[in-house]
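Heads up, one of the protein chains got dropped from this complex, but the rest are sitting where they should.
Presenting subunit A:
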Amino acid sequence: MSSTPKARPATAPVVFTANRLRDGRVVWLGAEGSWVEALAAARVFPPEAAAEGLALAKQGERQQQVVGVYGVEIRHLAGAPVPLKFRERLRAAGPSIAAEPAGWRLAS
């Protein structure tokens, strides 16, 4: 289930994220209403423009491109956006574990 953290007024810059409808992958609202896979390419909205950003992102839901849009507060680190919350950092980076069992493959 996608969880949509409760909205409270943003106090930091915001990016918008969702899952892509077709394959569920994490995407970010990029330039001109596009949805991109890399957080680095996400469009950053100042806190006062968060509502405008959300409205834009919601269009992606209405156009059935993405599911479960919500805003993520970030700060900039060495010029790159970094979510304030651990959950969103993990969501941006993918699982923190190897996506395969420590296991084992046939030699072939």
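Convention: a contact is a pair of C-beta atoms (placed from the backbone, for glycine too) under 8 Å apart; a residue touches a chain by one contact, two chains touch by 3 or more; residues count from 1.
FYI, contacts and distances are computed from a predicted model.
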*Tell me the UniProt name of the left-out chain, picking from "Two component transcriptional regulator", "Phosphate ABC transporter ATP-binding protein", "Nitrite/sulfite reductase" or "NADH-quinone oxidoreductase subunit 9".*
"Nitrite/sulfite reductase"
*Of A:11, A:34 or A:63, which one is in contact with the hidden chain?*
A:63
*Just the residue numbers, please: which parts of subunit A touch the chain that's not shown?*
1-3, 19, 21-26, 61, 63-64, 67-68, 84-87, 90-91, 94-97, 99-106
